[in-house]
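We show some of the complex, not the whole, and keep each chain where it was.
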Amino acid sequence: MIDSGDTAWMLISTGLVLFMTPGLAFFYGGMVRAKNMLGMLMQNFFAMGLMAILWVTIAFSLAFGNFGDGGFIGNLDFAWMRNINATTGSEAFALTIPFVLFCAYQMTFAVITPALITGATADRFKFKAYVIFIALWLVLVYAPVAHWVFGGGWLAKLGALDFAGGAVVHINAGAAALAVVLVLGKRKGWPREGMHPHNLPFTLLGTGILWFGWFGFNAGSALGANGIAATALMNTFLAASAGMIGWSLFERIKDGKPTTLGAASGAVAGLVAITPCAGFVGGMAPILIGLAAGVLCVFAIQLKFKFGYDDSLDVVGVHLVGGLVGALLLGFFADATINPLVKNEGLFVGGDAKLLWYQFVASAVTLVFSFVVSFIIAKAIDKTIGMRVTEEEENEGLDYSQHAETAYSFGSTGSMDRL
Amino acid sequence: MKLVTAIIKPHKVDDVKDALKAAGLQGMTVDEVKGFGRQGGKTEIYRGAEYVVDLLPKVKIETVVPDEIADQVAEVIVAAARTGKIGDGKVWISSIDKIIRIRTGELGDEAV
């Protein structure tokens, strides 16, 4: 039975998650140099275009067809929007909302997950190569992983939990980001030159939008306006807050001063980590999870200097590591009194390590699968059309070299003549 | 005519402007620039790593003045811009062959 309250919440949740992608674009965009701003924005916005179309034509069906089969991939029952409408499907999926809305809600996840990768590849990804990469990635990586976890596939059957996408979204995108930057190589000048963020206010704006939108991401994953959604919202809020405090405290102690970028990064780290846990934990757990993520991620982003991969805006450090932190901590904090879907409680709650093991398996499998397939796709593109812009184009910046535009023209000498 | 050029600290612009006004000058051109010098750079923190930014914000002031007051104008600027701390900047004087006021076509001392 369709419930109007649940439907209202899922309509707006879909909007909220959609709004996260522009938020992400500004979060990342503020951190790149001015000459690469539009390149960053375009990559994110274009995902809103391309991923949506691919989602309804094929990927949704691969992810959610054969729902609950415990298998590896869906079928083509829903390809080309077949059977996706307001009246059918809801019952089979035990939904209290129109089935077409479920598809649209999931579509927003399919948009933002590949977009997350753009932070790692900033300033050097050829636009054409990017477009081909995310198109293949959605079908070959995202759709199967979504099926395993959200579509009732083998990881779900195994007993692993993932409330809103710790593995499907964050570990998945983070591992792919690592694979792609290994293929792309380092930005010219890195790591000697610091590559100043060109507009930190935009990064903070993006943080605000992400935080707001994440309520739709996590509390929306309850698929209705109920107690679990409410709990997920509170947990999301607290984990973001605690992540901010964890990262800031760390900076205060290590560098003497807390930075705004650090506070923003910490909030995002907390949000990432709570994603798999949001509707499964309660009490003070979100604060502990957020704090842990804030502190561990600020450590993790130093690794790139040690290992020499240029993860430009720390997608690996924040999304892969933050996702792992959340997925594994769920193995400690999952609580059946919060959500009856918790069959095996976490180690600290039920005293049993079974869930922790499942969480470890799901995380590891997702990480390896995503890394390997992403690496293969990236290599294949690199061998054929090339993944990276030329050195000259990198000097000029992506805005002009890829899009024939300039982001800002504050002065009075920006005029141009029509050809 | 002489061109007096000064590189100063940004928060001293108003003081210098006021001092020049008080000294009777009626025109100057101001520009935001970046300076590299003995002052060294400043250390910024970016995602847990420390970076030194060695180009610091400075302001450049240019004013064309009659030969006879050039030295005095330089003094006025030096006095108004000085904080005594490193990075205060420089003032230099060079010669101008000719100056024209665009509006009227006036030349030389009439033009400034």
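Per-chain numbering from 1; labels A and B assigned in written order.
Heads up, the rule we're going with is that a residue touches a chain if its C-beta (ideal position, glycine included) is under 8 Å from a C-beta of that chain, and two chains touch if they have at least 3 such contacts.
Please read these numbers as outputs of a predicted model, since none were measured by experiment.
Composition of the entire complex, written as a formula in the shown labels, equals A x3, B x3.
Here, only the chains that are shown with their structure count from here on.
Centre-to-centre separation between chain A and chain B, using Cα means, comes to 50 Å. Contacts from chain A toward chain B in the complex involve residues 194, 196-197, 250-251, 254-255, 257, 259, 261-262, 265, 298, 301-302, 305, 314. Listing the residues of chain B that touch chain A in their complex gives 44-51, 53.
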